[in-house]
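Here's a slice of the assembly, chains where they normally sit.
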Amino acid sequence: MKVGVVTFPGSLDDRDAARAIRAVGAEAIALWHGDSELHNVDAVILPGGFSYGDYLRCGAISRFAPVMTSIIERANTGMPVLGICNGFQILCESHLLPGALTRNHALHFLCTDQRLRIENTTTAWTSNFTVGQEIVIPLKNGEGSFQCDDATLAQLEDEGRVVLRYVGENPNGSRNLIAGITNARGNVVGLMPHPEHAIDPLTGPSADGLPFFTSVLTALVGK
Amino acid sequence: MALDTVAAAGTTPDRSQPFAALGLKPDEYQRIREILGRRPTSSELAMYSVMWSEHCSYKSSKVHLRQFGEKAPHSDALLVGIGENAGVVDVGQGYAVTFKIESHNHPSFVEPYQGAATGVGGIVRDILTMGARPIAVMDPLRFGPADAPDTHRVLPGIVAGIGGYGNCLGLPNIGGEIVFDETYAGNPLVNALCVGVMRHDQIKLAKASGVGNLVVLYGAKTGGDGIGGVSILASETFDSTGSAKRPSVQVGDPFVEKVLIECSLEIFAEDLVVGIQDLGGAGLSCATSELASAGTGGMKVALDTVPLRDPSLSPEEILMSESQERMCAIVEPSKIDRFLEICKKWDVTVTVIGEVTDSDRLIITWHDEVIVNVPPRTVAHEGPVYERPCIKPDYVDRVNAEKLNLPMPTTASEIRAAVLKLISSPNLADKSWVTSQYDKYVQGNTIQSQPEDSGMVRIDEKTHLGVAISTDANASWSYLNPYEGAKLALAEAARNIATAGAKPLAVTNCLNFGSPEDPGVMWQFAETVRGLADGCLEMGLPVTGGNVSFYNSTGDVAILPTPVIGVLGVIQDVRTRTPMSFDRTGLDLYLFGETHADLAGSEWAYLHNQRGGQAPTADLQREIRLIKLLLEGQPLFAAAHDLSQGGLVATLSEMVLRHNMGATIQLTGDLATALLSETPGRVVVAVEPTNAQAINTLAAKHQIALTQIGTTGGSSLTINDAAIGLDELRRAFTDTIPKLFGHSRADLPSILPLDAKKIG
Amino acid sequence: MAKIVVDVMLKPEILDPQGQAVGAALPRLGFTFAKSVRQGKRFEIEVDGDPTPAQLAEVSKAAQTLLANPVIETFVVKVEK
């Protein structure tokens, strides 16, 4: 099983995402932003970081990278895509996911061990969780406040497309405590928190992030 | 006005030059004339003036810093010592680690966000320059009183700047310090440490050798940043109409630096450079003269080929510009194509600006006219050296003789009140409002970060080899006794490494002081260096590099002498490290080390506005034994936490709050002293009751006093008959900083300008 | 050379924490004039010569695709002398 990890200029958590993929026994394939070739990967992760320095808007410039054209095409035909933090922002800017991520309401970068609740286990990236399960994984960003208009919000809730919700105090002002969403098909998921930093309690707050990566293997094998 | 060339300098020997406005003394200017055998051109004058500044030449500190070499202990671990951009230490398994601290104090006062951000950027480039991948940063900080209006301008901006730059580079922040004191009002200290790792054979040095090799400038384009003083020269001498105003504030672009790091590492991996130097203070002047001086001496540079952000810059200004995110490499002609290719891949601007020659002169041209022709050593390494007068200031004996008069809590309610007062004080209160603005997880190798005693990162995922770093300074002790203060800071940093189970290996330092022209300050500095050098010799830890920051004073008031000491240690298997606290009930708590009435310079004294008495004397032999004990006994410890500011009260409070697991403590004798004293060389450990015998044997073997002080468990910190619920303790500990800074200026579009200090 | 300006503001229904923070800070500093504050972005684009209508249409297209995110933002393009 091959999972691609895209490196944009300014990507930071690309090596961490690759480590997480290897940790569940899959092969991590490095993808370069300037190269539209996806090297036969079965799934793609857009990692965290500050691509293009987060200038203008997070993800706004990366969205136009050649690799994204290929990813958008494959995502529309069902390839699993996970956007973590900056990757989530890129997915929104690319309109693969609705809404936008804006400045945290406290206006600071926030790095914290965040408690979250799994709301949807039918996506390619969350099938190995149970609904209502609570996990703790790192949240670290300056622009993680999920915003969208009322109609979009109602649609996301009605269709059960909220994948992950913050538990406890709202850390960043996200509408309805939304920490992650999926597209209608369930193959594209965007998350603000970082499961790749919770694969080993030695280097993270827990190993609660692993099921995101085992889930996609399950989804791919099931095909 | 016409270009000032070497030829012109020959024909107009008497032209008056604004050397004083550039900070040169008449005799220094005279020396330049003697070296050159003529008057300097304006470009040469600009180069000498910045390179001979205190900041670049260490002219006041050099005579003292020599002791680090003279008294250097023998160390097999040292691969590269003082003199390079950063020292390099062998940590085994073929890995080399490089680390260094630098200050960015003054820029951070003028523009907190950018000052702090570019401080991080600068030290990261120093580490990169050694050939290493930067893997973590730390940030020892000092501020004026926590409730002073200017602190509310400065602190949030500095914190946001450190986070803004470091987070964007993908460097985990694994530690630092935040201390408030009146003397830092108007003079905050921003010290930044970076650590990097490489294989032994990847070490790079800053030298230009090999005739015909190319001088390559890559990274950001050059703008008018940070050339304040030199624009005087440009405008007064050359442009009577007054050139565009040059910013004295440097703005950082962390994205460009991140790309520069990845690009450089790819270049290093293919072994494409002979020598390399980052551009920091004094920009191209420094990089070209240092590279040439450390090499064979000859270099030719065509300054007009330097890519500019601002086309109106004069040659003098280009030489001086401190534009960030630039590097200068020496590349063999056969490798230049590949070098350019990698730069193109990363979209990094790159230009060949010159070559190494077989002469011993640094020659710089501007559209083919020679504007600089100097022996590079005289610019880079043979600047003026001062033996400034050192006189022990009057205050020392006076404050040493003062008797402290402090309330000493004895009843349960007094103890409760004292604990709450101490841990809610800004210096001891929880700093997570600050540290949660820093990414501590990025790179996936952080084993320990705030609030542990030291930062620890894994450097090999397979063998679990790791390094730990701690930075410490106790300026109150240094004020009372700078010699002992330096040794005590060294001991504390080393102890903080050892509590986690890492073996101390090497030292870096950042010496923050007032004006070297004040003989009292110079005495503090000399005593500090002597203490640190003696301490390092005694503890067998080599100084690998560091930085000196002088002129930290507001009016006549100098900051407290603040030597920030960083110690690096190695741990063979990070999985075995000892955390600072426990999450289990039923462990026994022990105190290693004796407690004396050491309240001088303590936090308790500070909270009662007293800064007198005698600093403790460092007993480094005992510290060495304690470190051996900690390393040997490491498998026995479920937790280990060092005692420092705030004494036992602070240590116990931090331990019980870490995992919300209480403790019951029984103390005998003088309770107030036991709780509040800051006697150095002490550590609290938690151990399984079954290990009682082993702990006692260990203590006896290393001749360290051992006292059993209590057990873990429950939902309160109970000290004799004083009980404080963990919730109450936590509120006291965590409310202070957010209450002070929660609505500060960093939330806002702009920080308050200097002249609006009164507001807010 | 002329200057084309693109002003980008968050749509009124989108939360603007920066504007809110400014709005809250002003009265603390004794400034009481503001009923509400919104914070947006301003781009100053230098172009050669006088901007043509075709060029302005291009700028609008660039604003639509890159400078603003139509999901949360609106923009205005103007020429400044």
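All chains are identified by letter, namely A, B and C, in their written order; residue positions are counted from 1 within each chain.
The rule is short, and it goes like this: a contact is a pair of C-beta atoms (placed from the backbone, for glycine too) under 8 Å apart; a residue touches a chain by one contact, two chains touch by 3 or more.
The structure presented is a predicted model; accordingly, all values stated were derived computationally and were not measured.
> What is the full stoichiometry, given one copy per chain type is shown?
A x1, B x1, C x2
We take it that only the chains that are shown with their structure count from here on.
> Nearest whole angstrom, what separates the Cα centre of chain A from the Cα centre of chain C?
That pair's centroid distance is 29 Å.
> Could you work out how far the Cα centre of chain B sits from that of chain C, in whole Å?
Their C-alpha centroids are separated by 40 Å.
> Name the residues of chain A that each touch 2 or more other chains.
Residues 106-107 of chain A each touch two or more of the other chains.
> Spell out, as numbers or ranges, the residues of chain C touching 2 or more other chains.
18, 21
> With touch defined as at the start, can you tell me which chain C residues reach chain A in the complex?
Touching chain A from chain C are residues 10-11, 13-15, 17-18, 21, 66-67, 69, 71-72.
> Can you check the complex and tell me which residues of chain A touch chain B?
Residues 9-10, 12-13, 15-16, 19, 48-50, 52-55, 106-112, 138, 140, 142, 194, 196-197, 202-204 of chain A touch chain B in their complex.
> Which residues of chain B touch chain A in their complex?
Within the complex, chain B touches chain A at residues 160, 163-164, 167-170, 253-256, 258-259, 262, 346-347, 435-447, 458, 461, 574-575, 746-747.
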